[in-house]
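What you see is the complex with one protein chain gone and the rest in place.
Chains: A and B, in written order; residue numbering restarts at 1 for each.
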Amino acid sequence: MSIAARRIGDVILKLDNISLAFGGVKALTDISFDVREHEVRAIIGPNGAGKSSMLNVINGVYRPQHGTINFRGKERRDMDTHEAAENGIARTFQNIALFRGMSVLDNVMTGRNLRMKASFIEQAIWVGRARREELENRRRVEEVIDFLEIQHIRKTPVGRLPYGLQKRVELARALAAEPSMLLLDEPMAGMNVEEKQDMCRFVLDVNEQYGTTIVLIEHDMGVVMDISDRVVVLDYGKKIADGTPAEIRANQAVIDAYLGVAH
Amino acid sequence: MIYREAGQFKSSYAADAAIFPIRQDRIGMAIVLVIAFVGAPLLATPYMLTGILIPFLILALAALGLNILTGYAGQLSLGTAAFMAVGAFASYNLMLRVPGMPVLVAFVGGGVVAALVGVVFGLPSLRIRGFYLAVATLAAQFFIIWFLTKVGWVSNYSSSGVITAQQVVIFGYAFTTPEAKYLLVLSIVAVLALAAKNMARGNIGRSWMAVRDMDVAAEVIGIRLMRAKLLAFAVSSFYCGVAGALFAYAYLGTVEPEAFSLDLSFRVLFMVIIGGMGTVVGAFLGSAFVTLLPVVLSVSVRLLDRSLGLGIAESTISNLELMVFGGLIIFFLIVEPHGLARLWQIGKEKLRLWPFPH
Partner (left out) sequence: MSFFFEVLIGGLLSGVMYSLVALGFVLIYKASGVFNFAQGAMVFFAALTYVGLLERGLVWWVAIPATLVAMTLLALATERVVLRPLVNQPQITLFMATIGLTFFIEGLAQMMWGANVRGLELGLQDEPIAWVTDTTGMNVSKFDLAAAAVAAFLVTVLALFFSRTRIGRALRAVADDHQAALAVGIPLQQIWAIVWCVAGAVALVAGLLWGARNGVQFALTFVALKALPVLILGGFDSVPGAIVGGLIIGATEKLAEVYFGPFVGGGIEGWFPYVLALAFLLIRPEGLFGEKIIRRI
């Protein structure tokens, strides 16, 4: 099975004793875990456990009060969003953060933003570098669109799309950036079985074909157990377990807090 | 039947990304340009040129500027007129104090000065959003006009800040006739409109729209918010500054700071709203609407008055104008918040199907 055969590399992301609080609300307390290159790392836990906050800390949307983040060997107190993007971290959001005023194609093209170097004046004149970049990036974006099978809706304004397709467009935008690490916040929420299978296939393809490291928040245990290499479990902002899917499934604390027992 | 894309296949991304991908649109635009550049100077009366077409074009340029800031980048601004004023006065001073300054360079210079001022007053946008930003731009509007009135140097120490624009002479040719001024304004506006369209469909346009729609997500994909917002202010103010310079040099001739009052800022905002926010064609449609409406209104009311003998006063007409403007804004916001540009688009789609109903 190709999942087991995937080459998993060294640790590229290490979080040490991360604590995050909003006023009196402690979102994360003393969390430490690491992520290895090319692996699929799942974060699971009940609602309100701090999973999304964890992702937000990783790519700099939130700044933790305590702890350090070590990404690619560089240690820092917190991540700067722009630096995260430049270093190849891309993400999707729980509540779909697409740009509603633009078409699918334009949304995905924004993912290539960091690779377009032409100044605005060059773009205004539409010659030389600006024109070349635009067309070259369009070509790359079309590859992503092909990969995710959304060609038929490329000119549609995203606001008009059904939820499942919007999620796919968001994934396309993240992939367009050719990220080395992909943070996915409940990418399969609200989907039926068929859509979930499609999404799983896409995520695995990305991981296998491009070697992208995946950090995934997901509630569907079937998906998590099937595709992840390692799982970390959060509850009330604290880490209660960390290991392979098999270990997690058997962990009593996890069962009590989240998984429950089969009746 | 006429407006059909059948048979027009794009075989390159370049073709798909063109401004007018459909051949009929290209023909249509060509016709418009011919009418504008050739037909109008030959056929229009001097009054139509100087009283309607020139202000229409100049205000369309200002509306383009505001559209870049408010329509594309989502930063509400009520200070458009103030940036126009900066452009006008800066151009004036450049012409006055720099010997041998070419007029076009002075216009660009006026635009650049306006852009710099725009960036300064745009700095608050990094912390503030929505109506709060509108208030910040109001600060710009009131302060700048006060400054231009009080600081004598700016208007060469004339009373109440009045300036008289110098004659426009390019390569020895003096632009004095209405036709000449019209063609000058038309050329400048056409070039800048093309530039705006290119920016809108390019990376910077997408970045602006991303900032407008969801700035947190924009940051996450690597767009620098500060750079995008300040650039929007700069480019927008540049356009308004050039519009202001043209306002002084090719339209009014003699201008004072009060001419660039809050009232003008609102007019331009109306053009943007009615014409369609976030579109280039909307700036022109909106400007046409706002420029023509008072004329149409007063002509028709007067016609009604004469035929029915109602004896309607002048003041009633201007009050009616206010009411109709206000009413139309509300109407558009309810019925078609995307303005005339969207109605135009819908019309074209219907045209595609014509003569079939669906």
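By our rule, a residue touches a chain if its C-beta (ideal position, glycine included) is under 8 Å from a C-beta of that chain, and two chains touch if they have at least 3 such contacts.
No experiment lies behind these values; they were computed from the predicted model shown.
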Problem set entry | Touching residue (missing chain; options B:191, B:333 or B:351) | B:333
Seminar exercise, completed: Missing-chain contacts on chain B, rising order, are 76, 124, 127-128, 130-132, 135-136, 138-139, 142-143, 146, 149-150, 216, 262, 266, 269, 273, 315-316, 319-330, 333-334, 337
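Simple rule for what comes next: only the chains that are shown with their structure count from here on.
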Seminar exercise, completed: The distance between the C-alpha centres of chain A and chain B, rounded to whole Å, is 42
Exercise. Inside the complex, what are the residues of chain B that reach chain A?
Worked result: 13-14, 17, 195-196, 198-199, 202-207, 209-210, 212-214, 216-224, 231, 235, 278
Exercise. Can you list the chain A residues touching chain B in their complex?
Worked result: 59, 61, 81-82, 84-86, 90-91, 93, 97-102, 106, 109-111, 113-114, 116, 118, 120, 123-126, 130-131, 133-135, 138-139, 142, 173, 177
